[in-house]
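Structure in structure tokens, see below.
A single protein chain has been omitted; all remaining protein chains appear in their positions.
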Amino acid sequence: MYSDLPADQLAAYRGSTRAPEDLDRFWADTLDEARQHPLAVEVIPYPSGLRTVELYDVVFPGFGGDPIRAWLRLPARSIRGDAPLSGVVQFVGYGGGRGDAHENLFWASAGFAHLQMDTRGQGAGWSKGATPDAAGSAGPQVPGVMTRGVLDPQTYYYRRLFTDAVRAVEAMRSLSEASAVQVDPARVAVLGQSQGGALALAASALCPDVAAVVAFVPFLSDFPRAVTVTDSYPYREIRDYLAVQRGQVETVMETLAYFDAVNLVPRSTAPALFSVALMDTTTPPSTVYAAYNNYAGPKELTVWPFNGHEAGAIEDDVAALAFLQKQLAG
Amino acid sequence: MYSDLPADQLAAYRGSTRAPEDLDRFWADTLDEARQHPLAVEVIPYPSGLRTVELYDVVFPGFGGDPIRAWLRLPARSIRGDAPLSGVVQFVGYGGGRGDAHENLFWASAGFAHLQMDTRGQGAGWSKGATPDAAGSAGPQVPGVMTRGVLDPQTYYYRRLFTDAVRAVEAMRSLSEASAVQVDPARVAVLGQSQGGALALAASALCPDVAAVVAFVPFLSDFPRAVTVTDSYPYREIRDYLAVQRGQVETVMETLAYFDAVNLVPRSTAPALFSVALMDTTTPPSTVYAAYNNYAGPKELTVWPFNGHEAGAIEDDVAALAFLQKQLAG
Amino acid sequence: MYSDLPADQLAAYRGSTRAPEDLDRFWADTLDEARQHPLAVEVIPYPSGLRTVELYDVVFPGFGGDPIRAWLRLPARSIRGDAPLSGVVQFVGYGGGRGDAHENLFWASAGFAHLQMDTRGQGAGWSKGATPDAAGSAGPQVPGVMTRGVLDPQTYYYRRLFTDAVRAVEAMRSLSEASAVQVDPARVAVLGQSQGGALALAASALCPDVAAVVAFVPFLSDFPRAVTVTDSYPYREIRDYLAVQRGQVETVMETLAYFDAVNLVPRSTAPALFSVALMDTTTPPSTVYAAYNNYAGPKELTVWPFNGHEAGAIEDDVAALAFLQKQLAG
Amino acid sequence: MYSDLPADQLAAYRGSTRAPEDLDRFWADTLDEARQHPLAVEVIPYPSGLRTVELYDVVFPGFGGDPIRAWLRLPARSIRGDAPLSGVVQFVGYGGGRGDAHENLFWASAGFAHLQMDTRGQGAGWSKGATPDAAGSAGPQVPGVMTRGVLDPQTYYYRRLFTDAVRAVEAMRSLSEASAVQVDPARVAVLGQSQGGALALAASALCPDVAAVVAFVPFLSDFPRAVTVTDSYPYREIRDYLAVQRGQVETVMETLAYFDAVNLVPRSTAPALFSVALMDTTTPPSTVYAAYNNYAGPKELTVWPFNGHEAGAIEDDVAALAFLQKQLAG
Amino acid sequence: MYSDLPADQLAAYRGSTRAPEDLDRFWADTLDEARQHPLAVEVIPYPSGLRTVELYDVVFPGFGGDPIRAWLRLPARSIRGDAPLSGVVQFVGYGGGRGDAHENLFWASAGFAHLQMDTRGQGAGWSKGATPDAAGSAGPQVPGVMTRGVLDPQTYYYRRLFTDAVRAVEAMRSLSEASAVQVDPARVAVLGQSQGGALALAASALCPDVAAVVAFVPFLSDFPRAVTVTDSYPYREIRDYLAVQRGQVETVMETLAYFDAVNLVPRSTAPALFSVALMDTTTPPSTVYAAYNNYAGPKELTVWPFNGHEAGAIEDDVAALAFLQKQLAG
Partner (left out) sequence: MYSDLPADQLAAYRGSTRAPEDLDRFWADTLDEARQHPLAVEVIPYPSGLRTVELYDVVFPGFGGDPIRAWLRLPARSIRGDAPLSGVVQFVGYGGGRGDAHENLFWASAGFAHLQMDTRGQGAGWSKGATPDAAGSAGPQVPGVMTRGVLDPQTYYYRRLFTDAVRAVEAMRSLSEASAVQVDPARVAVLGQSQGGALALAASALCPDVAAVVAFVPFLSDFPRAVTVTDSYPYREIRDYLAVQRGQVETVMETLAYFDAVNLVPRSTAPALFSVALMDTTTPPSTVYAAYNNYAGPKELTVWPFNGHEAGAIEDDVAALAFLQKQLAG
């Protein structure tokens, strides 16, 4: 059923948060700090038994230089040839990790170099991960990562994860023959669903020269509304926290504003494909529209009227394939 | 949590059903009848935008000659070369259909000809299908297909679906260059999870010369116990039916015996890989052990102690890949 | 709690669907086709042990001439005498069948000839049936009948069931002494709750000369709104289907328009009694008001402010008795 | 699913309670006290619009002489004639009352005088009642009546209700032409489901000369086991109470022993029909078997293997009709 | 999530009930009647093992002179000295009783004489009680006390409980050295949460000279709206009752108007502290605002934006301590 705004209000909705004055500086400083750590990318062949796709186990330095894992999947040499490939950097939904190497062969089968980034400290909820979040909690929290370090933007979990995402893009662009494949740095897209969509949007704002962006039902958008229009996790973690840490409402909201897609995407310029599902209670449609309506680049939106958070699933992927083939045409 | 038999009893459990005396004749007659319809297989290229895998939309005649849809996925020509391929015929879980063409690229990426059969009259519950079940209900039923036509083995839904599965194997074996690829009929395996696993077991019993069988947490096994040890659907459909159609208990149980994996797999001889999940309430472990312990061919069993019905997921697939590469080595 | 429109908007709400241009022709053709099958009604005495009521097992030809079962209940001969009786044709709610012969003695006890029609292919969910839906599925579907054949009005399940309902009225009218009782064809009413109410409304639109109509919380009304304002089954089946068969939204909505009470009842002229329950999430009040407000005959509406889908239950029946005694006074 | 004892243990199970030494005296004193109030039965015709059945609104003095309501339903005079009728006294399930006059026409339609007793202080949970429980709570309690006055058998709610049940039998037997119908006191049966079945058993123990007893899935049996093998209400009320009133376990159990069917039915001698449902979590099968196995009269048991607490529903009724027609044959 | 009115409408909302014309007389007569029973207060030392606080088991005459239990907790003699103390009379939430003597040491530790009143006939749902509701049910009811005697204000449960609350205040004021402590009658406050808050508001209206009032998320306010905007118990009890006792809607609403905080608090004059929780579905925020906005004395409101019915919990208590220390400053 529909429980969010009516269709006409959705189409016009722009969100309820405001960007902190020092937002750009915050992220510039954060990324500068991360870039102190040299971008050394390990790319190790992973024996798979597959014949059309090659798999590689990748490690690159993320926030604080922490080693971040990823899978790199490539079309077989006989198919990809020698020219530099277009690249897709994919981010993962809440609770999951980069998964198993053998999963998700779609993008490599379509001819892309495909880097699927692990999610620090998650990766046991529904798909496997291998990357710790070494930084600790910096304060009490509820289970999950939504309130880890939330009393200060400097210590908030997503400061580390967004930085990892930017560094993943940079790692992808740095791949050359030495790393089994050469990627054309001008043809790297970012893509993800839910938390993965939020990371794609964040990466598009923080690396505005990515070639294209795909964000399916993106999470982490319009926090002030999100936490009052749904009872579903993971937004619910914030409510649970504030129901106990009653005095921290303002502080928490100030922190979240640094990570809210609504505040970041006015910095994005790459062509973008979004999707929204009208029966989605995990990322309620108004919160997705808020991100979409503030997105500053060229954009398209797929609306799924009868879906929940699964949105278009494979149909979203197939649409993204057509979109990226067009945007990344060499 | 564990709610089925303790481990030692599971290992020895052989089920609570008995094969009808005319079981072999029932199936021989059924298949004879289906084979009256010539095995004309349509194989139509499906434009996909993929580069390492080719997709084909397939129609073959199933029970009653009804047109059954399937996807055929092949490694790209440059990779598969000209020699006949090993084949994997995959069946799908309850409620789903053959899905979207772009899904499930695993087996073709591993070098197999991969035929994923649609499930008549299902295909809207979680993955898409395109095949009707033209035969109608033959009696009152509860929602779903578990009780469709259940008052007589001749009219029972699974008589039609099991026959489709056998015909899918035969269709796969019949593929030759005329149909884009040549498959080695001696190297065709059957595979599936849950209902798909039941179909794989049924196919192994009814085409005992399949090269190998993979059945993850197979469904439709040891009905008399299954309907009393779990409240989960779809076994629950049978309870719901009998809770209203109170006088039909014996008749229903007589019908189900013709379709019970426990009764069929003593006819199977191909090497088989099973999996079982100890916290599975959809196909409770004892019902899977009952199928496994009665299986007459060489066999292996993977036990997942902390999983529910998802069982090993991709880890089951990767194990199946190793298993099939060994069994189907050309 | 109340989750639909506020009271004043409910009172004025007229629905969100539009009648197909060929609606009348569609139904005229459908009924013509059914009437090709001669109206042979079997009426077989059913031994009951009851003394004030007589029970008969009835079969009449429905859609496609399919044999449709029903119970006929009559006041005992010593009470009904020889004059023709008024008749009540009752239809049943979703999932149920005609039930057991000994149930539902109310209308015969009140002096009516009472024909309770079975529901093809249902009849195992909460009350017993005995009538198959021989026509098969014509496409993939979710469990239940809401999406059986839904891609085309010609194959949709409710085309068959609505036709059965019309033929049940005709069967009732045809009863003469040869069939144990004589019914006055001019004094036959239709009645039902939920799906049964939808069938009563459909019958009133397709046989506009029925003497009276009783529709408690009628189902199958204002589909476009119904599928977005409730998560409850059976309307939910349509959402589940469209969540997987994403590309079929328009086609499905076009089919449903032929069966939507909102589109049919402008053809109805008989006096009608409706009920609506303001806390009903199965047939949300706005969808019932939509049917009521479009109903073209004289009409009354009972509003139950604190009930869910059970609505007035026996109190609805007692009100219907007074209503029908007035409308059918010989 | 099955969660109680295996079938062979069920068949032999006799319960875990023990009768208090003064059980007979307790009930003799209780009934003596009630009988101080003269048995004045009011029988007021209730206008119904029905033709085959007559309805009467009845009041008789129950425990403490409190006015207890009931419906009396009779076959129409032209059918019942002048001879005394057999009678059925029916008791109602937990939470309900005597319902509406127009409901439940089965027993009168079958030719019996049918008295349906109201349930003091209940009658708003699922069927309507009109009788207060004037006696108050005598202590703290959880919602419901299971713990009302439970700290002393003298103040326990069911002391009053069991007494009402006995007085209902006596009221039925006292009906003579002056009260519209004459009932043969030697042909009065008691009948009920769940709480109604418990009352029927209690009446059979306390009026051992009732002609027959029908107890479908009887409640209030083997309390010590019941409260530990199910989490379902209403047995759960006792757990809820003892979870807060932790010190009262022994006292509560001592009270309950006076009302436990297991302790009462060794006093019963009338022929009895029981039913039990193997998937019933409201009155778990072992607790029903405990009552059945201790029942001292001739007895039959219907076992419903796939039902919950609804048990055989109308099929139980039809079986009861055959049973009572045999037992009460005039 | 938020499901009640938007913030600006909440702030202005004044409710949907209207005071009965004889409201003042009804309560004046009720209290006069209760005061016929002399205010004899028993205060019995309760051995506790505590050193800083003294505990007493108290009995005072409530409605009808019924003996009502309470705990009196005092700071140890060495701390409280000889001067009369300020007093806090606390009422308890739905289903609970006065609890255990050793619980809730907060108010005595803060230097107050603290009387925690038991709740007649409740006291087994989540905290222990010891006081019966001797008056009985006066009609059918659903489990709980919300519909006990609800067909007449004279017999309604809350007539008795509100009277107990007034008498508790009077009992507190009457404490003198003879009862272990002397309380200053001019410095007695009332306090409670949920049902306890409703009782505090009722006491403030019926004893307008209490020194201060604390009502956290008060219950029993704006019944006509409350029963339609939430499905949560205990308001839900009223819906459940009216869903079966369909004809009693008007009568029930007339009764409830005598007990509705919205109608009572225009009589209150003492300074008051309220709290409201914006995600509370037990006492929806609009119903709390309705009480607050009609409250006639000086008032403050704490708003908890992310809490449910627990509201501020200990933070509400600490705020109440500051509030009462200010209001009751000797």
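To keep things simple, chains are lettered A, B, C, D and E as they appear, and every chain counts its residues starting from 1.
We take it that contacts are C-beta pairs under 8 Å (C-beta built on N, C-alpha and C of every residue); 3 or more make two chains touch, one makes a residue touch a chain.
Just so you know, these numbers come straight off a predicted model, no measurement behind them.
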Contact partners of the omitted chain among those displayed are A, B, D, E
Among A:15, A:61, A:93 or A:123, exactly one should touch the missing chain; which is it?
A:123
Hey, which of A:133, A:170, A:222 or A:317 is the one touching the hidden chain?
A:133
Out of A:141, A:228, A:268 or A:327, which is the one that touches the chain we can't see?
A:141
Touch with the omitted chain, as defined above, among E:72, E:108, E:169 or E:328:
E:108
Over the whole complex, note the residues of chain A touching the chain we left out.
95, 97, 120-145, 147, 240-241, 244-245
Missing-partner contacts on chain D, residue numbers:
227-231, 239, 242-243, 246, 249
Even though one chain is not shown, chain B touches it at residues 1-2, 278-279, 304-308, 310, 312, 315
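Simple rule for what comes next: only the chains that are shown with their structure count from here on.
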In contact with chain D as well as chain E, sorted by label, we have C
Whose C-alpha centre lies nearest the centre of all protein C-alpha atoms?
C
Can you check how far apart chain C and chain D are, centre to centre, with Cα atoms defining each centre and the answer in Å?
37
In chain A, residues with contacts to at least two other chains:
315
Pairs of chains, among all present, that meet the touch criterion
A-B, A-C, A-E, B-C, B-D, C-D, C-E, D-E
